[in-house]
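Only one protein chain is missing; all other protein chains are in place.
And then chain A:
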């Protein structure tokens, strides 16, 4: 069995209110450290995890949203956002953070790995993954 798999992290919850989003991010970082092919999918209220300008000062919670913007440095190559979930919440791609990615060896780079995809593509991507973590 190969030791490298396609890991998909399916994030379906708002960033605050429960701890799922934060504890999901911790697993993402560990999986990347294990040199797996790591992708993230944001659907349902999970799309709020990527919104710009989060400010948690008045709820006394740690604002962990800057971590998403560093995921490209952890060799996370793909971050997908479900279009229907985004639109249902009155959001567009402009409301989301951008995440840069660069391959240090080849110097290949992508300005923004956050990609809005339709439901059909969401289903394909989940089916193509070896392991789906659901948070």
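We adopt the following convention: a contact is a pair of C-beta atoms (placed from the backbone, for glycine too) under 8 Å apart; a residue touches a chain by one contact, two chains touch by 3 or more; residues count from 1.
We take it that contacts and distances are computed from a predicted model.
Engineer: Identify the UniProt protein name of the omitted chain, choosing among "Sugar ABC transporter permease", "NADH-quinone oxidoreductase subunit N", "Intracellular sulfur oxidation protein DsrE" or "Proteasome subunit alpha".
Structural biologist: "Intracellular sulfur oxidation protein DsrE"
Engineer: Tell me which of A:92, A:109 or A:134 is the one touching the absent chain.
Structural biologist: If we include the chain that is not displayed, A:134 is the one touching it.
Engineer: Mind listing the chain A residues that contact the chain we can't see here?
Structural biologist: So the residues of chain A touching the unseen chain are 1, 3, 5, 7, 19-20, 23, 26-27, 30-31, 33-34, 36, 131-135.
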